[in-house]
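Report on the structure given below.
Only a single protein chain was left out; the remaining protein chains are all shown in position.
What follows is subunit A.
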Amino acid sequence: MCQVEEDYNGLECNQEKIPVPTKCMKCKEGTAVLIIRVNDAFCRSCFKEYFIHKFRAMLGKNRVIFPQEKVLLAVSGGAASCSMLSQVQEGLSREAPKKFRFVPGIIYIDDGGACGRSAEERQRSNALLKSIFTETGFTYFIVSLEQVFSLPTSVLVPGTSDPDPSNPSYKQAVDQYIKEKQTLTEENVASAVAQLSIADSAYSPERKLALERLFSSMKTLTAKEDMLQTLRSVFSKLLYSFCFYFLSFLSIQRLTESFVTNLQSDFPSTVSTIYRTSEKLHTVMPPQSQTAEPASKCLLCHCTLDTKVDKASAFHATLVSEQLSQIKLQDSSLDAPAQSAEQCCTEGQGCGPGGCCSSNRLPSHQDLKMLLCYSCRLTIKDMVSLRKAPHSWVQSLRVLHSSNSFYDVVDDMASQQFHM
C-alpha cells in the first residue's frame, strides 16, 4: 500500500502531545493567544505584524503592480477576500514610506441566481456589502453573474505562456512607467486608459499571468491564519458562501477543502507543499511550436481544448466505455446530425424551425461536447436542458456548422469512437 518515501520531514504525523507555550515566540513578552504551524505561539500584535508582512511580501515578490495603476480586488464576502480588502486598506493608510502606490477598486459578483437564493436574500447581502465597500472609499462594482452572458466575446482574449524576452527589470520598468506618466497629454490619456482594458494585448503575457497569481496570493496563507486575521479586521460580519456550506459532500470543492484542512492539521506542511507543486506546473497549455496553428479554445471556459489526445489515454478510455455500455444508442445519435445536415443543406431546402439551418436550432449535448474541453464536458453532462443555453453558444455552433471544419470534427469523433 505504501509508496517509497524519500523525505519524511514534511510528513511526520503530529500525534505526540506538545506542551502549549504561554509566551509569544517572537517578542517573548506578550501572552500567546494562538499557535501557527506546529508550535509557533504568537501574541496579538506579533501575529498581526507577521500576517501583514506575509501579504506585502507576496505583493513584492510578484512585481506586477506599477505605481498609480488601477488594481481590481475580487471580493466574495468570504474570509479570504475580506482579509485581502482589509490588508489593502491598511497598506494604503500607512504613513510609512512603503505605502502601497496603486489605486484599488472592488468588484463583487453576486452568484445568488446560480445558487437559488431568493431576490430578498440577494438584496440584503448586496446592501450589506455596499455599506462595507462605501466605508472603504474605493470605487466598487456590484454585478450579478448572469450578466456574463450578455458580454461580447471580444472581452476575453486568451493569454499565452510565452515569456517576453524584451521585458526589462521591474525597477527599470517602474522608472520608465513613472516617466511616461509625467509626460501624458490629453491625447495620451485616452490611449493610456485603453491600455488598461483587459482585451489589450499590449500587456505582456508574463504580466497577465502574474496578475492572475496576484489575486490568488491569499492562498499562501492558510485558512486558519485567514480566519484569525479576519476576526480582528474591520469586517466583523462575515458573509459565508451561499451554497454547499454545511455538508462537504454536496460538492467536490467543499470536499476537497475539508480534505486539505483536515490533512493540514496532521501534516502541517500540506498546504505549502501543494502550493509549491502547483508552482512547478503550467497553468495554460504551452504552445507546441512557433509555427503551429493556435489551438481551438473551449466554448465555456476559453482554455485550450485538451480532447485531441492519444488513443492510449484516459479520455479515449472514457469514450470506449460509453460506447461499449450502450452501443445501440451511440450509433443513432452520432450519425443523425451529420446526415440530416448534409441532406437538407445540399437539397437546397430550408429545414424549418429547429432544423440545422434554422437560427432557432437548439444545440444538442453531442454537438456541444465537440466544442468543449474535458472538464466542461463533465459540467454540461449535469445540465438538465440546453434550452436556456446562451445565445453565443448557438451562434458558435452555427458558425461551425457552416464551415467545413464541422464535418472534420464529426468525422474525427466518429473515427475516435469506432475505429480503435
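Here is the rule we use: a residue touches a chain if its C-beta (ideal position, glycine included) is under 8 Å from a C-beta of that chain, and two chains touch if they have at least 3 such contacts; residues count from 1.
Keep in mind that, in the parts below, contacts and distances are computed from a predicted model.
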Can you pick, from "Small ribosomal subunit protein uS14c", "Cytoplasmic tRNA 2-thiolation protein 1", "YKT6 v-SNARE homolog" or "Vacuolar protein sorting-associated protein 26", the UniProt name of the chain not shown?
-> "Cytoplasmic tRNA 2-thiolation protein 1"
Out of A:22, A:93 or A:277, which is the one that touches the chain we can't see?
-> A:277
Options A:27, A:74, A:114 or A:378, residue touching the unrepresented chain = A:378
Identified contact with the non-displayed chain, of A:119, A:314 or A:384 = A:314
Hidden partner interface residues of subunit A, rising order | 1-11, 13, 249, 251-252, 255-256, 259, 263, 270, 273-274, 276-277, 279-282, 285-286, 306, 309, 311-318, 320-322, 324-329, 374-375, 378, 420
